[in-house]
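Every protein chain except one is present and positioned as in the full complex.
Chain lettering (A and B) follows the sequence in which the chains are written, and residue indices restart at 1 in each chain.
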Amino acid sequence: MIAIIFRLAWRNLWRNNRRTLIMLVTIAVGIWAMIFMTALMRGMVNKMVRDAVKVLPGHVQIHHPDYLDDPNIVNSIEEHPDGILLQVLNGPDIVAWSSRVRVAAIISSARESRSITLLGVDPATESEVSFVAGKIVQGSFLNDGDDDGIIVGRKLTETLETGLGKRIVIMSQDPDNEIVDRGFRITGVFDANTEALEEGYVFTGVTAAQNFLGIPGRVHEVAIVGRGFRQIDGMYQAVKNAAGPNFSVLPWTELNSYLGTMLGVMDGFVLVWFMVVFLALSFGLVNTLVMAIFERVREIGLMLALGVKPMIILAQIIVESVCLLFFGALTGNLVAWLTIRPLQDGIDLSSYAEGLEMFGYSTILYPEMTVEDVFTANVVVLSLGIIASLFPAIRASRYQPVEALIKV
Amino acid sequence: MLLNNITFRLAWRNLWRQPRRTLLTLGAMVFANIILVCMISLQFGMYGLMIDNTLSMLTGHLKVLALNYKDDGKIRQSIDEAETLARQLRNDLNRLKNKNFEGESAANNDTEGENNSVKIAVRGKAFALASSEDRSFGILVMGVEPEHEPQVSSIPGLIQRGRYLSDSKAEEIVIGSVLARNLQVDLDDEITLIGSGHDGSFAAAVITVVGITQSGMTDLDRSIAQMPLQLFQETFAMGNGAHEIVIRAPDLSDVEEISIRAQRLLDDRPSLVLHDWDDLEPGLKQSIQADLFSAWFMYGVLITLVAFSVLNTMLMSVLERTREFGIVMSLGLTPGRLGRLVILETAIMGVLGLAAGILIGTGLVAWAGIYGITFPGMDEMGKQFNLPARIYPDLTVFQLALGPSIVFAATLLSSLWPALRLHWLEPVQAMRAAG
Partner (left out) sequence: MSDIRCVNLCRTFHQGDITVTGLDHVSIDIKKGEFVCLVAPSGGGKTTLLNAIGGLDKPDSGEVWIAGKRIDNMGKSALAEMRLNNIGFVFQAYNLIPVLTARENIEFVMEVQGIPAADRHRRSAAILTEVGLEGLEDRRPAKMSGGQQQRVAVARAIVAKPEIVLADEPTANLDSSSAEQLMDLFVSLNKNHNTTFVIATHDQRVMEYARRIVKMLDGRIDQDIPQDPR
């Protein structure tokens, strides 16, 4: 019984092979567009999030409860967490964590000054959390927390007209709001994705920063990196519970609400895009089926007259539609894979660099074809395709045999 | 094209021989057209807002800067006698501009004269450490002309509490709300500015907060600090120098012409460079281009799918009429004429789709124009791109017709194959084909 349904559906499909081929191409184009576009968008947004997370915040941050509202030197926390918090931080869900001094400051060379964020970091832990250690283009990264050398961005060395080995002055505020300033020597220059980063952040050893600012043993944030930027809920809750009410613990989605929202908007957009493509496709699909049924009303009448149950007629048309959808989707998936594969090494978009920077995108785009998206695209097309073909199929199964037989 | 009555009637009736098929094909067209109309007008509405809001913040349409100041932003790269130059520009550009408009309605010129003139303001910029009683932050402080600044920038209009700067010499400062919170200062509190002057000397001033601005954009609200230009010049030893002369044209479309005129006035000062907004905010145009690019990819897919749908329909309709075509061809009708009939049928369908798409699309856009469009995440996105949380799409004939016209063209294109096939048709064979 199933065999005859499939045989009929399959042969009927190829009765008009031009129409079937056009429909297959349409479905394939639709699926390809779904997967391809989504891979590009995912690549962009994921890269953006990964970069942003790598640049500074990590996945989760711990602060003094008042720090985010009032990022002042006095709103500091213990450099070395202890007790349960330390256990959680060293637990299996957390890849790396780093304590940082973070204050606003003014950096001056002999000719220029700029306002910057000064970060006092422990190079051993910091290099696993943020990008800077790996992006040193001149000199070297800090040796240890006591290192009082200073690491600046390349763009900043240009605006300050200074360079590796030169001295600069950093001016900030101590806990009593007295101005403190001190000369530092530039021991490293780093490169970053954006000029804003190169101009905005300056690094020195955590102990050196504490001594300079007069806050021994204190830091302003602990940045934590987990297993992946999408799977942070468990880790975030664990840290939050361990830290207790005396700390503010926030995930990156809240620290950078733009990025967090973008990720959500992205997920929504992918679904909307799938739906739009599917709808554009469904008109053709339903049309093809309606035509295919219209052409063989007589046959359907004959089968009904011979005693075939309406359900079998319905099943046969659905199987026909499923065959179309399946082979169209198969081709679409294959073409998507073939077109995305050569792009795996990245698409150079540097001609749009500044525009992309405004979105927070990187200039090299790595498409990401995820199993979830491919799965969703196929499920959307197949399941909704079947639902759409129910409408002509049900009509066909409701024919009265006599009327159908008379129809020319 | 043969548009006499009988051909048209024939085409029309042929279309409705299979009403369900025609309606489904039309449905695909209308669906695509509605999406295109809505998306394109939303996009252009957004772009317009993005450009306008970004430029009216601080950038203006044109800026006169010292050579290399745009890239380096050093305090020494200043414009000497900036206010004098600004006055010159103001006079010359407006005189020339008015002359240019003389041919047009004089009354219009009188009533809107104020709006139609080119606005110009001078600014100085310096980095300084701003300290309140118990907080210090490094900021970029701006010296502005209180009488001209409100004409070129929307910042003075964002005063949430207090007032804007009153006088060019007053010891006053206006700061953003986030900065005020971080410095823990309020109206009438004093702020100490410490930095280096034009000549590298130590610069310091104590000034009173008279106004606090709020834009809702955290970055902007953290960075705004404006003081009167003359006080700025004294504090930072600028003499009569400043860093930028901002020019704001009455409309984006006037920028090019004003730029040419302004450049003429700057010819004798080679140390100065005139930058236009694209130069100053390269990210703006590029982000629009990048967005357009991805949008057109999506539209392309949509249009392709519709074209396939039409192709399938027309091919079917030609195939099932093979016998009929054979008969009329044996009566002496040329394949070319039959081909035109097929194209005409498609064209009728296309026009119907176009009309319905534009009509419904316009309705939706007009509705959105009244109530605005917002979507989850719009708030955060808006802050990133200087957009409000609600967008009122733009309605111009171009934007309305653009998408549907392309769909129409693609529709006609896809009927070419079925139409051209008729040339290979042999009447005798065709008549024998199963109807």
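FYI, a contact is a pair of C-beta atoms (placed from the backbone, for glycine too) under 8 Å apart; a residue touches a chain by one contact, two chains touch by 3 or more.
Quick caveat, the model's predicted, so the values are computed rather than measured.
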Contacts of the hidden chain among displayed chains: A
Hidden partner chain, touching residue among A:Gly200, A:Gly214, A:Pro310 or A:Gly346: A:Pro310
Which of A:Asn12, A:Ser99 or A:Thr157 contacts the chain that the document leaves out: A:Asn12
Where the missing chain touches chain A, by residue: 1, 3-4, 7-8, 11-12, 15, 296, 298-299, 302-312, 400-402, 405
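Here is the rule we go by: only the chains that are shown with their structure count from here on.
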Mean-CA-position distance for chain B and chain A (Å): 27
Chain B residues within the chain A interface of the complex: 18, 20-21, 24-25, 27-28, 31-32, 35, 72-76, 127-129, 131, 133-140, 181-182, 184, 194-196, 200, 282-290, 294, 297-298, 301-302, 304-306, 308-309, 311-313, 315-316, 319-320, 375-377, 379-381, 383-385
Residue ranges of chain A in contact with chain B within the complex: 16, 18-19, 22-23, 25-26, 29-30, 33, 37, 40-41, 69-72, 104-106, 108, 110-116, 158-159, 161, 171-173, 177, 179, 257-258, 260-262, 264-265, 268, 273, 276-277, 279-281, 283-284, 286-288, 290-291, 294-295, 349, 351-361
